[in-house]
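What you see is the complex with one protein chain gone and the rest in place.
So that you can tell them apart, the chains are marked A and B in the order they are listed, and the count of residues begins at 1 in each.
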């Protein structure tokens, strides 16, 4: 392995920042899901890079678990988004304000 | 509706600055951390995929303990927990996909035509009950 680990860490940080920027700027609930996927992938890159860096397989197994949980999260999130669209005719996250105090 | 991709810019200056600042702070931390130049890596001749499988199912007798890869922790309990969580996600998605009318859950994939003729009946897997009083209230009507 010849690429230094700093580059992978920097790449995952850049991906995380891009996902955070997407969450902060968009109002579409679908864009929230996509940005969260980008951030989860950034975390996965870190896990696998450090698995190779330490010569230990725990990071790779944990990355598999993170992927499974991300899939579950997307299933729930899309169900919520479809209910939101059915009730409000929109997927804007600023429209449903009935649960605000 | 075929339109080219359009960038959506504007009103995003402050989050952009915040994201770039966060990246700058994290990059400074990462660059000041003294990582070793050479990664440890995995030894030759050991299948990484089978080692992942042994770690997932607690097959510690099969793990290669003599190599440098053998320190992987067992993950059977977390594997089962993730399985339970995926089952719960499936159930929750089904519950969310159902819609309720008058307290009765209506199946998510019932097909009701939007026509107003009296012959429209929703698709029923049991052949359809003959009581048919308010059957047209379910399904996709917007």
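Keep this in mind: a residue touches a chain if its C-beta (ideal position, glycine included) is under 8 Å from a C-beta of that chain, and two chains touch if they have at least 3 such contacts.
Simple rule for what comes next: contacts and distances are computed from a predicted model.
Here one chain is missing from view; checked against "NADH dehydrogenase subunit J", "Transcriptional regulator, IclR family protein", "Bifunctional protein GlmU" or "Glutamine--fructose-6-phosphate aminotransferase [isomerizing]", UniProt names that protein "NADH dehydrogenase subunit J". Within the full complex, the chain left out of the display contacts the shown chains A, B. For chain B, the residues touching the absent chain in the complete assembly are 1, 3, 5-9, 41-42, 48-49, 52.
Interface residues of chain A facing the missing partner chain: 1-3, 7-8, 11, 14-15, 18-19, 21-22, 25-28, 30-31, 33-35, 37-38, 41, 44-45, 48-49, 51-52, 60, 63-64, 67-68, 70-71, 74-75, 78, 81-82, 85, 90-92, 95.
Convention: only the chains that are shown with their structure count from here on.
Within the complex formed with chain B, the residues of chain A that make contact are 1, 4-6, 9-10, 13-14, 16-18, 20-21, 24-25, 52-58, 60-61, 64-65, 68-69, 71-73, 75-76, 78-80, 82-83, 86. Chain contact summary for the complex, chain B toward chain A: residues 11-12, 15-16, 18-20, 22-23, 26-27, 30-31, 35-37, 39-42, 48, 51-52, 55-56, 68-69, 71-73, 75, 78-79, 82, 85-86, 88-90, 92-93, 95-97, 99.
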